[in-house]
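Notes to accompany the following structure.
Only a part of the assembly is drawn; its chains keep their places, and the rest are absent.
Chain lettering (A, B and C) follows the sequence in which the chains are written, and residue indices restart at 1 in each chain.
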Amino acid sequence: MSLRPLQDRILVERVQETEKTKGGIIIPDTAKEKPAEGKVVASGNGRVGEDGKLIPMDLKVGDTILFSKYGGTEVKIDGTDYLIMRQDDVLGVIE
Amino acid sequence: MSLRPLQDRILVERVQETEKTKGGIIIPDTAKEKPAEGKVVASGNGRVGEDGKLIPMDLKVGDTILFSKYGGTEVKIDGTDYLIMRQDDVLGVIE
Amino acid sequence: MSLRPLQDRILVERVQETEKTKGGIIIPDTAKEKPAEGKVVASGNGRVGEDGKLIPMDLKVGDTILFSKYGGTEVKIDGTDYLIMRQDDVLGVIE
């Protein structure tokens, strides 16, 4: 069972806190808007502009991303927690 | 008797709570904005952009969808409860 | 005497409460935003987009519609109550 996000939405699996401290990116406690790390597990095809043309995604399945912590809607599929968010809530790709 | 939604609106039959626990998607109680499951039973033809061209729908009748719980307008047709919402209130398609 | 609505506006005759219970659509009392039933008795030619092209109407005179209860402006013509609203306040067509 899976979820196909619509338009410019992605399905994101949040990276566990324990993993985050192993990785190189640490979010300072003093940050006003704390970003969080996650992995793109499903993606929509992109947003449709005012002239009807598809604007393709900058992200692909498998990307590790940094996203705005207050973005996204929580959902649990087959026992795993995910977030559905718009691409615009994503700050960057961790490489 | 039936309802044909206008533009980018869809008519959605909410999936019963009992069915939802059988399915694999569970919405955690701690979620800020809880999404809900439903089935598309009727669909408009799409939104018309600023240049007058039709932007077709990403959804079709029969799709099982996850939608924002606070979106949509409740209506009862021939004894069954439905929701009328815009496609933009739909987070994804469950496959 | 009659009223020709401008642009994407329609003139709607509200369906009486007694008729509504005969029909198949019932609006639950718990609904946050209750829609109402009506009949399109006059229609504008459509909205003009930013590039000056006419965007024609999805509705035609005679359509029975479901509309947002808080949309529209009340007016009485030759003793009959009507509502003037924009097409965007219409949720769907009852067929």
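We take it that contacts are C-beta pairs under 8 Å (C-beta built on N, C-alpha and C of every residue); 3 or more make two chains touch, one makes a residue touch a chain.
Being a predicted model, the structure only gives us computed values, none of them experimental.
Count of copies in the whole complex in this file: 7, from one repeated sequence with 3 chains shown in place.
Assume only the chains that are shown with their structure count from here on.
Between chain A and chain B the centroid-to-centroid distance comes to 23 Å (mean Cα coordinates, whole Å). Computed from the mean C-alpha positions, the centre of chain A lies at a distance of 41 Å from the centre of chain C.
Along chain C, no residue makes contact with two or more other chains.
Put simply, chain B touches chain C in their complex at residues 1-7, 9, 11, 42, 44-45, 48, 50-52, 73-79, 81, 84. Listing the residues of chain C that touch chain B in their complex gives 23-28, 30-33, 35, 49-51, 53-55, 58-59, 66, 68, 87, 90-95.
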